[in-house]
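Got a structure for you, written out below as structure tokens; questions coming shortly.
Every protein chain of the complex appears in place save one, which is left out.
By written order: A, B and C. Residues from 1 in each chain.
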Amino acid sequence: MDEVDIEIVAEPALDAPVLIEGLPGVGHVGKLAVEHLLEEFDSELVRRVYSEHFPPQVSVGDTGLAELVCAELHAVETEGADLLVLTGDFQAQSNEGHYRLTNAFLDVAEEFGVERVFALGGVPTGELVEEYTVLGAATTETFVEELTETGVEFRADEPAGGIVGTSGLLLGLGARRGFEAACLMGETSGYLVDPKSAWAVLGVLQEYLDFEVEFGALEERADEMEDVVGKIQEMEQEQQPPVPTDEDLRYIG
Amino acid sequence: MDEVDIEIVAEPALDAPVLIEGLPGVGHVGKLAVEHLLEEFDSELVRRVYSEHFPPQVSVGDTGLAELVCAELHAVETEGADLLVLTGDFQAQSNEGHYRLTNAFLDVAEEFGVERVFALGGVPTGELVEEYTVLGAATTETFVEELTETGVEFRADEPAGGIVGTSGLLLGLGARRGFEAACLMGETSGYLVDPKSAWAVLGVLQEYLDFEVEFGALEERADEMEDVVGKIQEMEQEQQPPVPTDEDLRYIG
Amino acid sequence: MDEVDIEIVAEPALDAPVLIEGLPGVGHVGKLAVEHLLEEFDSELVRRVYSEHFPPQVSVGDTGLAELVCAELHAVETEGADLLVLTGDFQAQSNEGHYRLTNAFLDVAEEFGVERVFALGGVPTGELVEEYTVLGAATTETFVEELTETGVEFRADEPAGGIVGTSGLLLGLGARRGFEAACLMGETSGYLVDPKSAWAVLGVLQEYLDFEVEFGALEERADEMEDVVGKIQEMEQEQQPPVPTDEDLRYIG
Partner (left out) sequence: MDEVDIEIVAEPALDAPVLIEGLPGVGHVGKLAVEHLLEEFDSELVRRVYSEHFPPQVSVGDTGLAELVCAELHAVETEGADLLVLTGDFQAQSNEGHYRLTNAFLDVAEEFGVERVFALGGVPTGELVEEYTVLGAATTETFVEELTETGVEFRADEPAGGIVGTSGLLLGLGARRGFEAACLMGETSGYLVDPKSAWAVLGVLQEYLDFEVEFGALEERADEMEDVVGKIQEMEQEQQPPVPTDEDLRYIG
């Protein structure tokens, strides 16, 4: 096995597809958003990307079958645009790994004729969010303008710490390789898995790429989370506020 | 020295041997199990695998002789099947190391004509175990079915965190290279070295591969551990329960 | 992308320029000093150095545009000497990264005909500094003598822990590659971003390289910091002294 090993699963012909990335991150916003796309649309798995930069791990599925951790790229055809959807359970585990895996993802994108890239994620506000603004960053001024018209907010020097991980590098390395890329970051508390924030991000994508997606399933998850938030708020009033750990979030999510 | 350096010690002719892995892990279940096999059967050391992914360390033996840490593969002929038994004192020390060493182990397996792989280990339950269930994960549905008949339990999405380290990658990388692989995980508290759990795992292996192994020595170790557990329980009733540290476990084991 | 990727932005003809490095470090002294040079003189960006040894990150600018983190080299012509000014927002994130990036910086320096290198930084004293001494270290005795005449202090075995990071390696690797290199370290408390210390360092450079730079802007920042220090001292007298965190310093700076 090479350092990064791309398995070709299918080779559908796509029409200048848009790469949509949603790997785990703040509030699981990006991952929730792309999972929702893959549930609502017909999709075809086209690539698996294995790498020693992922954890040395297999996941075990419903029937006891073990599968090596990987990232996956799925082809989705919508009425508005063809999509190449990137998701998975892990980010790279080192700086070098992030650079090398992102370049591998962009190699696949290039093969499929991708010109535009959307990295989806969340941006933590530190408090429960009432209105779900989508913060943006992009690699060209035109892209900034177009997204501003769709309601995305661009704020000088925000997020303050920049954008890290695969999302950041899809913009940084993507721009250097000639892709036009944007990051859509749904505001989210940062404490909880946040389907509403994913919904807001998908709303932008839907308008910009001119497709329509049902939000029912996401709405249900959002309602479940509201119940959780409600209970937490009750508990806060009664006693010391509990601090949800990463572990809690995993199960809640 | 290369990154991974395989020393050829012997080249016995084996008949489609089964690779059995037991490196250090939860409750030392896997390591106890393969050590017991090597004690009970005649075995021949066939390979030593040295690597800079192991700690930079020599161990010192009975007579003051120093030996570079390594993993070892032993050939064992049983009435049921030939075995290639993999053991050692260390796992790789990094993600990349895990991937590269596991591939080296599979290279050796390939040379010897291995088709089936068993990774042995423990799965922590967090409490003292009464009945020693063996949890399984495998790379093919046939293998899952066959092992289910031997009493192995396959539970949807368990273990929750997947299987990490060499055991996990023997399944993950093994499957990609055409091996049929399974992981047998003896339930164990996770707090103590657990010969009974190793015994349960060996019981499955014995039935599936159709060999017979004496359990006397393992039983003795299990009795010793029961004494330890008994004493801990007494102490628990008298006072604050002691938390055994990694260091304790090493000496108890 | 290679491990280190040097983008050629411009190729001005420079006359044996002096390399001046000011990456983030103690009191941000080095970075403040070179930023001041770039603000006061006309400068031309000549190289961007990208690397997987930097964090996997883009920064987001005024207008929402994202840029991959990198180090930059700028050409500056002064009345005294031509300068090649190295700055950026990050140091390498690993030992190997430090060695490889510093060698890349020296490759660029070689291309431009650099013979002398100045690494700028701060040396922590642990207390508020009254008189801003500049401590030095250099790779040749001649250089030590010349800088001593400019008021730089050379103290046996100081700084005690040596000089680490890019600054240290510009001297260490630089000397091995035939550059004459010195490190100028402004004394600074180590607790606060310190424009006065940067000013002291620039004062040495100005005299040694025979150029003149306006200090107005740096003086203003110094005054702002004095106000901050004053407030901290007031607070110290009133109550327990606050310990500024890294995070505070970032915002103050």
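Everything below uses one rule, namely that contacts are C-beta pairs under 8 Å (C-beta built on N, C-alpha and C of every residue); 3 or more make two chains touch, one makes a residue touch a chain.
Small disclaimer: the values here were computed from a predicted structure and weren't measured.
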Exercise for review: May I ask you to name the displayed chains that the omitted chain touches in the full complex?
Suggested key: B, C
Exercise for review: Using the definition of touch stated at the top, determine which of C:Leu37, C:Ile163, C:Leu192 or C:Val213 touches the missing chain.
Suggested key: C:Ile163
Check your understanding: Which of B:Ser43, B:Gln93 or B:Thr125 touches the chain that is not shown?
Key -> B:Gln93
Review point. For chain B, which residues reach the chain that was dropped from this view?
Key: 1, 50, 52-69, 93-94
Check your understanding: Since one chain has been left out of the picture, which residues of chain C touch it in the full complex?
Key -> 92, 95-96, 98-100, 102-103, 136-141, 144, 154-159, 162-166, 168-169, 171-173, 175-176, 181, 183
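One rule holds for everything that comes next: only the chains that are shown with their structure count from here on.
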Revision key, fill the gap. Here chain A maps onto chain B under a C-alpha rotation whose angle in degrees, rounded to the nearest 5, is 90
Exercise for review: Could you put a whole-Å number on the gap between the CA centroids of chain B and chain C?
Suggested key: 53
Check your understanding: Considering chain A alone, which of its residues make contact with at least two other chains?
Key -> none
